[in-house]
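All protein chains but one are shown in place.
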Amino acid sequence: MSLRKGSHARANVAVEFEGVNKWFGDFHVLKDIDLRVRERDRVVICGPSGAGKSTLIRCVNRLEEHQEGRILVDGKEIGTDPKSVAAVRREVGMVFQQFNLFPHLTVLQNCMLGPTKVRGLSKAEARKLAMQYLDRVRIPDQAEKYPGQLSGGQQQRVAIARSLCMKPRVMLFDEPTSALDPEMIKEVLDVMADLAQSGMTMLVVTHEMGFAKSVADVVVFMDAGRIVESAPPDLFFAKPRSDRLKLFLSRILPH
Amino acid sequence: MASRRKQLQLNWIDLAVFAVFIAALAYTAYRVDSVLKYEWDWSGIWNYLYRWDEEQQRWAANLLMQGLYTTLRLALWGIGLAAVIGAVFGTMRTSRRLLPRMLSRTYVEFVRNIPPLVLIFIFYFFISSQVLPLFGVEEFIRHAGPGTLAWLQVLLGPPNLIPNVVSGVLCLAMLEGAYVTEIVRAGIQSVPKTQVEAGVSVGLSRRQLMHHVILPQAVQRVVPPLAGQFITLVKDSSIVSLISVQELSYLAMETAVSTSRIFEVWITVAALYFGVCFSCALLFTRLEKRMAVRRQ
Partner (left out) sequence: MGSTNEGVKLGTAAMLCLMLAAGSCGERAGQPPSSASVVETIKKRGALKVGMSTFVPWAMRNKEGELVGFEIDVARRLATDMGVAVEFVPTAWDGIIPALLAGKFDVIIGGLSITAQRNLTVNFTVPYAHSGMGVAANRELSAGMAWPEDYNGSAVAFTCRRGATSCTAVEELFPRAALRKFDDDPQAAQEVLNGNAHAFVSSYPNPTLLAHRYRNKLFLPTTDSLTRGNEAFGLRKGDPDALNFFSNWILVNTSSGWLEDRHTYWFKTADWAGQIDLNDSSEQPAANVEPRGSNGIAPQATPAELD
């Protein structure tokens, strides 16, 4: 583990938060966030609901705007001008809790929309690419169906494929399994584990501690808008330092 | 919970309600017959739907059916034009810029807060009277070749009445356009914000997002209420009889005055309106179900 960490030290920084603060009106939702995610890092963010986890990763592709501090993706700061925002969004894939597939398009069309319209690929190229990723998330046979005809787990895998078709440098997962029936959680987590294996840089907000233990390089614990603790999973789970994390783990982990 | 299966048998309460209803109907019929000193005579009414053309040896549409065709033409063109108006103003209504929002809102509020009758009068005499000569509609028809006229006949009815029908279409489209604007606005706003997030997350620009994600979904939501609006339009089109557009209500009035068979004519006309609107309603319900099955 430490060996791998060592090799990562020299790697490029993919996402960096520097003193980020954000308010929703009077509510201080993110407080002095400093976080550095290196290329090929798998970061799992956990914490009680309302801690600001989702807001944190939604700031990365500017679905939320922060008021103070800097967020850099690939060394470039996210500005306010639409062009730089669009540039960042092209490089960052996002998977939502509610899948958010386009219901009027088939699975294949969902995956082809970005590559053809944003990357400028031809229909044939985009189709090939889409089939490749649908194959990878193990549902190539559903390509011609509409999202409404698929199960939740299948839809979430399509959503992952749709993001991957843009060949992003970073993937964000916002509680990707929270809306799923228990028997479907595993198929999505398996796809995510595969993706991690392939070296994708990932920021994952999840309550799946098993996933965190087996896949994450770093686990971050957030509470009340602050990053309270971050550590490699073995330390994180075996030797939590703060009382708040101890309490959180005692509630969430099976005894 | 009780069984979800639909009941197919009537219980005694239903029968009682039914009996009361029949009794009320019978009493009304009795009262009408005794109070209304009116000699019913249905014999010649059918002639005003279709008549036998001696010269051409065929059945030809007479006043009431001609009126019905005009009403349908008015409704079809009216809803088409209203859909265009609604699409433009409805999109403007959801714009992030103030001016388009204001313009669209002004139009909608004008139409919604002035009685249609008054609005039609004003629009007809001030706007459509100026607009039609401007486009030279009448001149065009007078100088059109027989081929063009044949097409126009199908699309807009008898050539000498086309300016008349066009005025009617413009008035109706202007009225209905405001309601379609609201339907389109609701359609666009009903597309969840998460779809926008998903769209921008794959890197779509604002325009691409509108074109590929929001509008297609809005259209799907807009079609059913638009179909309903079409039925409303068929009924509302009777208002343009006020500006002498030769549609069903206007010709019914002429027929009633000419024949003195006022009730027979109006009951026939009511049946025609009902027939058209109810069949449209059934058709749309069926189409909607089919669409729903396709996308599940």
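Order of writing sets the chain letters: A and B. Residues in each chain are counted from 1.
Basically, a contact is a pair of C-beta atoms (placed from the backbone, for glycine too) under 8 Å apart; a residue touches a chain by one contact, two chains touch by 3 or more.
If you're wondering where the values come from, they're calculated on a predicted model, not measured in any experiment.
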Among the chains presented, those that the missing one touches: B
Candidates B:T70, B:T255 or B:T268 - the one touching the absent chain: B:T255
Per the touch definition above, residue among B:L63, B:L81, B:L248 or B:L272 touching the missing chain: B:L63
Candidates B:F21, B:W59 or B:F125 - the one touching the absent chain: B:F125
Interface with the unshown chain - residue positions in subunit B: 35-39, 41, 43-44, 47-48, 51, 62-63, 66, 118, 121, 125-126, 129, 133, 142, 160, 164, 241-244, 246, 250, 253-260, 262
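The criterion applied here is as follows: only the chains that are shown with their structure count from here on.
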CA centroid of subunit A to CA centroid of subunit B, Å: 50
Interfacial residue positions of subunit B with respect to subunit A in the complex: 194-195, 197-206, 208, 212-213, 216-217, 220, 295-296
Residues of subunit A defined as touching subunit B within the complex: 61, 63, 82, 86, 89-90, 92-94, 96, 98, 100-104, 113-114, 117-119, 146, 148-149, 162-163, 166
